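Note that one protein chain of the assembly has been removed; the remaining protein chains are unaltered in position.
Letters A and B name the chains as they come in the text, with residue numbers starting at 1 for each one.
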Amino acid sequence: MASKEYTLQRMAELLDVEFQGPPDLVIRGVGPLQAAGPDQLSFLANPKYKAQLESSRAAAVIVHPSVQGVTRPRLLSSNPYWTMAQAAQLFHEPPNLPVGVHPTAVVAPDAVIAPDAAIGALVYVGPGSSIGAGTRLYGHVHIAGNVTVGDQCLIHPNVTILDGCRIGNRVVIHSGTVIGSDGFGFAQDDQGRSTKIPQTGIVVIEDDVEIGANCAVDRATFGVTRVGRGTKIDNLVQIAHNVDIGEHSIIVAQVGIAGSVTLGKHVVLGGQVGIAGHLTVGDGVRIGAKSAIAHSVPPGQDLLGIPAVAHKEWFRNWANWKRLPRMREELARLRERVEALEKEWERHGKDH
Amino acid sequence: MASKEYTLQRMAELLDVEFQGPPDLVIRGVGPLQAAGPDQLSFLANPKYKAQLESSRAAAVIVHPSVQGVTRPRLLSSNPYWTMAQAAQLFHEPPNLPVGVHPTAVVAPDAVIAPDAAIGALVYVGPGSSIGAGTRLYGHVHIAGNVTVGDQCLIHPNVTILDGCRIGNRVVIHSGTVIGSDGFGFAQDDQGRSTKIPQTGIVVIEDDVEIGANCAVDRATFGVTRVGRGTKIDNLVQIAHNVDIGEHSIIVAQVGIAGSVTLGKHVVLGGQVGIAGHLTVGDGVRIGAKSAIAHSVPPGQDLLGIPAVAHKEWFRNWANWKRLPRMREELARLRERVEALEKEWERHGKDH
Partner (left out) sequence: MASKEYTLQRMAELLDVEFQGPPDLVIRGVGPLQAAGPDQLSFLANPKYKAQLESSRAAAVIVHPSVQGVTRPRLLSSNPYWTMAQAAQLFHEPPNLPVGVHPTAVVAPDAVIAPDAAIGALVYVGPGSSIGAGTRLYGHVHIAGNVTVGDQCLIHPNVTILDGCRIGNRVVIHSGTVIGSDGFGFAQDDQGRSTKIPQTGIVVIEDDVEIGANCAVDRATFGVTRVGRGTKIDNLVQIAHNVDIGEHSIIVAQVGIAGSVTLGKHVVLGGQVGIAGHLTVGDGVRIGAKSAIAHSVPPGQDLLGIPAVAHKEWFRNWANWKRLPRMREELARLRERVEALEKEWERHGKDH
């Protein structure tokens, strides 16, 4: 994909970092130390890989200013991993999609498509919906009625965004994901038969959110299911009705968040975590993979386990669990020794 | 969505409940106590929220006849939550879809579409399939060959229903869900290479079933995979080949049910539960979230855990697990006391 090129100096300007080396050195891409070619930029995010740096064929590297003895051309960054990401973005183009509406797309007469938006083949855009400037709807995307999609979004093939939902700017949604499916809400009669509680709310996805493939984000029963600005969601994640997710959180694959959960800012949920309904998870909480959250969690905690406990406690419990067989043996030995003492006492002790 | 309105008296008639208050009071929607507007109906499902009732702006409320001291206009119901759901249904319309076949839909010449069915844009309906009266196939739905979809169904965008599967009446299937994918069946040779066992059965979804977004329901190897009448299934659920699910069960998000499992009636499976293959789960069984079912379960039990045990037993085990560190300390102290006694005995006890 990368047909672009920049000089070392130009990259330093664009990335707002210092550089050392020939200003007109030409860079044509970014790669990891072992794979980068002689016209590519690489990076040393972790000093322990410095040996790989020596042997790398990279034309230049991004390093922390504190790293000693680097002689090859370099960009100096206090956060080399971040700078690598920004550099890679300079070379990367999303898959090409011509501006305008593909002839096979079906767009409602009253839908509003920004002049420089790109609407792919076999896309549907329903009545009352609007698509923002520079946004791309790739092939087979389904936008129902009264949906607003902001500017500079990438909506990948086969995404479904349902009635009334609102998508911010610079949002990325990957293939197969459904935004605005009905929440799972039913009332039971005295024979345990279910009747549907109409789900009349919407989903709001704020700016700079990215959502992976084959996720489901349910509309609220009443009101709004919200994914806060800058939050990143992996694949196959379930977000139930009336969930409220704060800004800049990270939700790894196959997580399930039950109805009316409130998640803070900068929360990290590991893969396959489950959170029970109506709980509150505070800012900065980090939950280990596969954990089950059964109670609300104050800000800043690290939890792990099913059900989740403090990270330290989990490791102590686990150590004890593995020590159980030994405990049982010890208990048995102790019993024998007590019996022996009792017998001795029986024989001699009492004859006073 | 709610452009409809009803008088209090009319609602009481339609919902078959008593009412108190001005018969011609106009109701224009339903909402929770804190959000309902002055022209909306609200509900008190749980007496402990009575305080919210006082402060609610709702025009009228649904309450249990036993609730004292309610002065505002009201509907009296022995099951206020159920009545709220029914009331909300009076105001709710599914997303609009014009009756008839959209010009961009592809319908096989021998497919049978009921005159008042609605077939959306870019839909496919294959040979030998039939779509019932009042049923809506929203845009991008894929109905393969020899599929029957009953009356008054809502098949949301991007749903896939594969060859030969049968969908009952009033069934709702949400976006991204796949009905009739091949079961996961292979035979191994002596080198552990797999060969496919053709999956020649079908899926039968009975009346009044609702299935969430991005689920997978596999066709049987031979015979039928069945989802029983009135059962409700949440998002991202896996139902393997030859599974048989009874009537009026509730299956929460991300549950996985392995092949040939038989689930009874009125079963409730919490989120992320897994059930191993060929097991039977009896009527009325309730399984807590994230549990693993490794053995068949008799009717009426409440289970929890990995592997699942009786609810009570799980809580006792959990309490003991958390007490483990204390047990270890106690064991150590006891050892010291026994050693002390042994020494004493060594010194004095034996000189008789």
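Note that in this section a residue touches a chain if its C-beta (ideal position, glycine included) is under 8 Å from a C-beta of that chain, and two chains touch if they have at least 3 such contacts.
All figures in this text were calculated on a predicted structure; none of them were measured in a lab.
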item: Selected from A:126, A:230 or A:282 as touching the chain missing from the view; value: A:230
item: Absent-chain contact - pick from B:70, B:197 or B:268; value: B:197
item: Residue touching the undisplayed chain, where the options are A:140, A:196 or A:226; value: A:140
item: Those residues of subunit A which, in the complete complex, touch the missing chain; value: 1-2, 31-32, 35, 79, 81-82, 84-86, 88-89, 91-92, 95-96, 102, 104, 120-122, 138-140, 156-158, 172, 174-176, 210, 212-214, 230, 232, 234-236, 248, 250, 252-254, 266, 271-272, 289-290, 306, 318, 321-322, 324-325, 327-328, 331, 334-335, 338, 341-342, 345, 349-350, 352
item: Hidden partner chain, residues of subunit B it touches; value: 106, 122, 124, 126-127, 140, 142, 144-145, 158, 160, 162-163, 176-178, 181-182, 184, 186-198, 200, 214-216, 218, 222-223, 236, 238, 240, 254, 256, 258, 272, 274, 276, 292, 306-307, 316-317, 320-321, 323-324, 327, 330-331, 334, 337-338, 341, 344-345, 348-349, 351
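Here, only the chains that are shown with their structure count from here on.
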item: Whole-Å separation of chain centres (CA-atom averages), subunit A against subunit B; value: 26
